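Beneath this line is the structure, given in structure tokens, with notes to follow.
The complex appears here minus one protein chain, its other protein chains still in place.
This part shows subunit A:
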Amino acid sequence: MIKNFLMNLLLSAIWVALTGSLYYTNFLFGFMIGFFILWIMNRNETDQRYFYRVPKIISFVFYFLWELFKANLQVAFDVITPKYFFKPGIVKYPMSARTDFEINLLTTMISLTPGTLIVDISDDKKTIYIHVMYLTDPETFVRQTQTGLERRLLAILR
């Protein structure tokens, strides 16, 4: 896993050194070529996790950006129109994330989405308390976050 990633970085550095133009687009292109070469070379290996994980990470980034955009639009609409449409509330959210790194990433993602704010994490690291702006029903919110953001995030990390 980490060996493949380092190898991929090395291949893209070689590509940048050979082409001689130090731009990020060139580096990304070298990374794609390195990924493709590594994929061809490792087809017979048993550990294929790296090649599933990189497309998942890219799709997760786009999914998160889309969610961010949608939520920002909703909040902006509520800010500029005279009527308040929101129903705020503090929700108890049981996490499936266990290690510190998973909790850190999950809470950062939830906090960065407009309309949700982490108020606190319980000391046994089992639940987080989220202040939600658009809350129709606590169970629905918990289920949506569990099946949407958290499932995708944990599929990458585990």
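Some observations on this one:
Note that a contact is a pair of C-beta atoms (placed from the backbone, for glycine too) under 8 Å apart; a residue touches a chain by one contact, two chains touch by 3 or more; residues count from 1.
Heads up, the rule we're going with is that contacts and distances are computed from a predicted model.
Choosing from "Monovalent cation/H(+) antiporter subunit G", "Spermidine/putrescine transport system permease protein PotC", "Spore coat protein U domain-containing protein" or "ABC transporter ATP-binding protein", the protein name stored in UniProt for the chain missing from the display reads "Monovalent cation/H(+) antiporter subunit G".
Residue A:Ser111 is the one among A:Ser59, A:Ser111 or A:Thr140 that touches the chain missing from this view. For the options A:Leu28, A:Val61, A:Val119 or A:Ala155, the residue in contact with the chain missing from this view is A:Val119. The chain that is not drawn here is touched, among residues A:Phe36, A:Tyr52, A:Phe86 or A:Phe101, by A:Phe86. The chain not shown here touches subunit A at positions 22-24, 68, 71-72, 75-76, 79-80, 84, 86-92, 94, 107-108, 111-124, 126-127, 129, 131, 133, 135, 138.
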